[in-house]
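Below you'll find the structure, written out as structure tokens, and then a few comments.
One protein chain is absent from this view; the other protein chains keep their places.
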Amino acid sequence: MLTKEVNDLLTQTTPGTPMGSMFRKYWIPALLASELPANDSAPVRVKLLGERLVAFRDSEGRYGLIDEFCAHRGVSLWFGRNEEGGLRCPYHGWKYDHTGQCIDVPSEAAESGFCQKIKLTGYPLVKIGDILWTHMGDKAERPPLPVWEFCTVPEEQTFTSKRWQECNWLQAMEGGIDSSHVSFLHSGSLKTDPLFRGAAGNKYNQQDRKPVFEVVDAPGGLFIGARRNAEDGQYYWRITPWVMPSFTMVPPRGDHPMHGHFWIPIDDENCWAWSFDYHPTRALSAEERQSMIDGYGVHNQYVPGTFRPLQNKDNDYLMDREAQRRGETYSGVWGIAMQDASLQESMGPIVDRTKENLVSTDNGIIMARNRLRRAVQALVKSGATPPGIDPAHQKVRSVAAVLPADAPFVEACREDLTVRPGVKQTSV
Amino acid sequence: MLTKEVNDLLTQTTPGTPMGSMFRKYWIPALLASELPANDSAPVRVKLLGERLVAFRDSEGRYGLIDEFCAHRGVSLWFGRNEEGGLRCPYHGWKYDHTGQCIDVPSEAAESGFCQKIKLTGYPLVKIGDILWTHMGDKAERPPLPVWEFCTVPEEQTFTSKRWQECNWLQAMEGGIDSSHVSFLHSGSLKTDPLFRGAAGNKYNQQDRKPVFEVVDAPGGLFIGARRNAEDGQYYWRITPWVMPSFTMVPPRGDHPMHGHFWIPIDDENCWAWSFDYHPTRALSAEERQSMIDGYGVHNQYVPGTFRPLQNKDNDYLMDREAQRRGETYSGVWGIAMQDASLQESMGPIVDRTKENLVSTDNGIIMARNRLRRAVQALVKSGATPPGIDPAHQKVRSVAAVLPADAPFVEACREDLTVRPGVKQTSV
Amino acid sequence: MHDDDTPFRTPVPTFDRPTLLSSCAQATTAEEARFRVQYPNAAPRSSRIVALDDGAARMMDDIIAEPRPAAHFLKVAPRQPDISPNEVVLLRLDGDEALLSTELAGADVVVLIATSAQGRRAAEIIGRVARAASVTTAGLIVTADAADDVVRMMRPVTGVLVVSPDADHLAAMLSALRA
Partner (left out) sequence: MHDDDTPFRTPVPTFDRPTLLSSCAQATTAEEARFRVQYPNAAPRSSRIVALDDGAARMMDDIIAEPRPAAHFLKVAPRQPDISPNEVVLLRLDGDEALLSTELAGADVVVLIATSAQGRRAAEIIGRVARAASVTTAGLIVTADAADDVVRMMRPVTGVLVVSPDADHLAAMLSALRA
């Protein structure tokens, strides 16, 4: 459990909140590059950390992420005309460039310079990989651009999706570092999902449903090791890196692509679950890519034309009690992603952690919360740079390996847990 | 901008608020007469100025507008049986007449006179034109019945619709007196709408997109003149009357019917946009009436069976970016009414006017707000009768005219701005 | 050309449009409205309010109790020495003289107040010089009469004109414009 004060501290990210200030220190995913496919394409509403913004790509291809509402009367610029180097409000024709600077107020003489006095908030948008990244904090303290491996490998080796999750970012993220639910909730999927099945390591998961956890502090966050019995007194280890504030990677299975997540607050009661799949050294096969598009693995299907999952709380996640009974799915909900999301959403928009009853296998979550709390408090107190901003912290991989019984897993896998260009992942 | 205090003063109309008291001085539109088509027809829920009411037409054809909830246990009388001269609650049979007087409590002996002790709030409902009007204020101070021209001409000359708008009444009303957006937001519609196209005056709108405004105080409200350059050094004037609290008329185009609006608070975050079209001296043609029914001009299409616009915030107003690009519509939203409503709703349920940045072309809105503020404060302070109640204030028309360069437009059009029975509108 | 030369095309609204996460449904709730515009999105404006005649000067005195740091309140001086056809001598609140050319430099908007046609010559110069300098002008005529001559004086020199018998519109306008 957490006290109400700490629960509020970690879950609230709107402007002016401590955790909101911390998220504003990082480059975070804002939208898929495919959402702004061409110069002068339709603007897109973006809500991040409680701020209402509109993203657009101007006539010269410059990306802009600016305040959604016109400074004149507060109309949404989503209705705007994206043309001739800026976004024009359709109400009285005020026009803004990609930085949010007002560049035309038709009712005033152009020479008066009135428009120069009007400036909307504007954040940068930078395309790296499939994603447009933004930094919503102080321009003077803008950190280096992100170097996560999944978005810096060649494009044929990577695939990214995002889905709307209807709960606070923290309870979604906690699912990403909670290895102890895999043997239960996702047990059906290990058999049937084309992006998981067939890996040699799967048998350890299914033979030993009581993994033992070790949680090890790392400069950028944590390494969470789950060990199961393997042959000859050795252990099968699945190692999940968590990098602050909200990057997680799932341990690999065989030569399947590696995958992971970013959990980004939309507002305090909604978040984006970003999901990626990539292979460090080879292109994704056509079948793999199609499976990802079809919603297998960590991805999902959508309500057409939206980023809302096809299975959502309004249709009970298309729960199938018969499939649950037959054991094809453990909870009756199809797909890894929605198995997690359905349960996390059912916990409420912001779970009340004063009421939970944690056990010692929850120590990964306990440690992560404590790291977040410490980093936020250090930021508030002394402006300390939070972990995860240093590019070295971002160069991590997950690992699946069989190790001798007494080997400390982080030391034994030091190199495997680090991005090594041209070297494939360590996996079983 | 407005201070928070004045913004609250002007936008809040629930019982006991100053602006709520002012609205309760006027006869206001409550519902379309067609909503109560016959004696003993189904009762209709009506919410006005934050009050929950139910309207019905009793067995003798008397209209009633009474408190929605039964005095016994609070059941909604919308479920009631409208029969035998009253509305009977289906729960325990309490029955009310069209004034709200309880006339039967079955559990009590009729002789006890118990029911005479029970009286729900009841307001008058009077049919004038297509509308049932109500007065929700003190009966002793009931003003003369409304005499607006659009509802006193013969019925074949007039058409009225209403639509639900999901924002505060004031920001909807401000759109009605904001002439400076016409050259932008509605520019596509002037070409294509059958209720606008073809007027000689349209060319002035399109040739001169920077109108100059003059705002002139009038006893009942304002006259807002927008002048554009015409031939031979003359000006093309479009004159919008605003009568307090919320009646506006659009300047006419050619011999097209004249139109205008009432903006009536449902509660603080919703309002009814009433829209009328009439011709002072001729019947509407079948084509014109059909165009109005089809949602052209200031009218709109509906979600079937409701007064909610077919284009609404849940479907992004069926925005068409291709039509926006082709220039058929300026914002991509179809129809004058929904072009306005979409932007006004995007400003939020009650726009925060402390944050806006007005310019001098917004002086019509600035003046109207100041008139409302003064009238409310005078009412609170000394009980002064607000403008717009005097029938003389209601006998106004909008005008479109070409005038000499130095003519004061109100003086030059004194007669044209006044209702003259049997004389058609002044229009170009 | 006539407007109705354009062929009329009826857009066909349909129901098969999805509700996007980013839809207006999310865009207009009371809860999220709290988070709009958390910062000053406009630089302070600098305005000059000029009383063109004696009645206007009295009106102005009535409203300057409220401090408006970005506004200069000015009156046309009774004596106008013949400096230049483009110059007007103005008086600051403290009685010091100021030149129109100095005051216009750095101004965003000039509000001219008139109660009569007394200030015709000054109005003509201020309007002409402000237009040349691309400074927005607004006019407020406060008079209970028909005021034809005042309208004739003010219309050519202002970008927007307000006519009212009530002096309190001046304060409302300045406040609304953040002047």
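A, B and C are the chain letters, set down in written order, and residue numbers restart from 1 in every chain.
The rule we apply is simple: contacts are C-beta pairs under 8 Å (C-beta built on N, C-alpha and C of every residue); 3 or more make two chains touch, one makes a residue touch a chain.
Small disclaimer: the values here were computed from a predicted structure and weren't measured.
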Within the entire complex, the undisplayed chain is in contact with A
Considering the complete complex, of A:Lys203, A:Arg289 or A:Lys424, the missing chain is touched by A:Lys203
Per the whole complex, from A:Asp104, A:Asp208, A:Glu328 or A:Asp390 the residue touching the absent chain is A:Glu328
Subunit A residues touching the chain left out here are 1-3, 166-167, 190-192, 194, 197-199, 202-203, 206, 212-217, 269, 301, 310-311, 313-318, 320, 323, 328-329, 334, 342, 345-350, 352, 355, 357-363, 366-367, 369-370, 373-374, 406, 408, 410-411
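Just so it is clear, only the chains that are shown with their structure count from here on.
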To bring the C-alpha trace of subunit A onto its twin subunit B, one rotates it, in degrees rounded to the nearest 5, by 125
In whole angstrom, the CA-centroid distance of subunit B from subunit C equals 29
Subunit A and subunit B have mean C-alpha positions lying a whole-number Å distance apart equal to 47
Multi-partner residues in subunit B (2 or more other chains touched) are 342, 346-348, 352, 355, 357-361
Note: subunit C residues in touch with at least two other chains are 17-20, 23-24, 27, 32, 36-37, 41-42, 136
